[in-house]
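Attaching a single structure in structure tokens format; questions to follow.
Of the protein chains in this complex, one is absent; all others appear in place.
Showing chain A:
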Amino acid sequence: MSTLTEAPPPLTPAAPEQKPPRIRGRWTPYWLLLPGILWLVVFFAAPMVYQASTSVQTGSLEEGYKVTWHFATYWDAVSEYWPQFLRSVAYAASATVLCLLLGYPLAYLIAFRAGRWRNLIMILVIAPFFTSFLIRTLAWKTILADGGPVVGALNTLHVLDVTSWLGWTSGDRVLATPLAVVCGLTYNFLPFMILPLYTSLERIDGRLHEAAGDLYAKPSTVFRKVTFPLSMPGVVSGTLLTFIPATGDYVNASLLGSADTGMIGNVIQSQFLRVLDYPTAAALSFVLMAAILAMVTFYIRKSGTEDLV
């Protein structure tokens, strides 16, 4: 903040005498921060405090809920629902990897090879956002229908035998299996991967590629030594933007999955709305948040891009 309050060196040919008004300047940054801070307090900090309080309450709807510092709720919740936690992380991680594999070539194409098609392809990437998340997910029920062409083709090619053996599908179907949930997650979060990748690829100076070529680097070496390292910020933010919401998602699991594919979001939702066990729902949300935070911190440290994100 302090840099803002200091008089900047006169870059413009303005008269050196004309100092910026210091009094007003000192408070300006705070005024500018105010809306954001208010927003965070009302919609982030307050609910967090409330959630934290709920998670250590006990009671029932009739008697009301009181804070009793009942921390055992956390232990009970985790020991009861750890399979769903693991499943959520596994599904979200698979979807993130798939998104990266699908998204990187596409982002690369848009950034370097698309030419005059660039805008059109960008629109195609963003267009699905114009329909609701729910409709997009429901569409997969038609695409992957048991009697549909996709499942028919996969059956003919014996792909489903392999995925069945791996435990990703069961029988001759894709819907209501883990594979369908991962497909849905991948599809729904793909644009969150492509957009950051595109932004960071597009910023790479084309002359660097030329220079690498001039130094006799093969195209694959150029990619490995120049393009990919420079696109790391996009890779990291893309994976985070995909992984974090995918872990908490429950729409895909409830529409495309079965009773064996419940994710932690489904548990939180049903605890909160159907079972009316507010403390368990709050505790699960906190554990989920903590787990994601830990994983993300580890990931950012590992990828060595703290300063880039």
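In the analysis below, contacts are C-beta pairs under 8 Å (C-beta built on N, C-alpha and C of every residue); 3 or more make two chains touch, one makes a residue touch a chain; residues count from 1.
The rule is short, and it goes like this: contacts and distances are computed from a predicted model.
> Considering only the chain that is not displayed, what protein name does its UniProt record carry among "Phosphatidate cytidylyltransferase", "Spermidine/putrescine ABC transporter substrate-binding protein", "Response regulator receiver domain-containing protein" or "sn-glycerol-3-phosphate transport system permease protein UgpE"?
"Spermidine/putrescine ABC transporter substrate-binding protein"
> Pick out which of A:Leu100, A:Val125 or A:Ala176 touches the chain that's been left out of the picture.
Here the residue in touch with the unshown chain is A:Ala176.
> For the full complex, which residue in A:Thr28, A:Asn155, A:Thr199 or A:Gln269 touches the chain that was left out?
Touching the chain that is not displayed is residue A:Gln269.
> Across the whole complex, list the residues on chain A that are touched by the chain not included here.
Per the touch rule, chain A residues meeting the hidden chain are 46-47, 49-51, 53-54, 57, 59-67, 133-134, 138, 141-142, 145-147, 170-171, 173, 175-176, 250-251, 254-255, 257-262, 266-267, 269-278.
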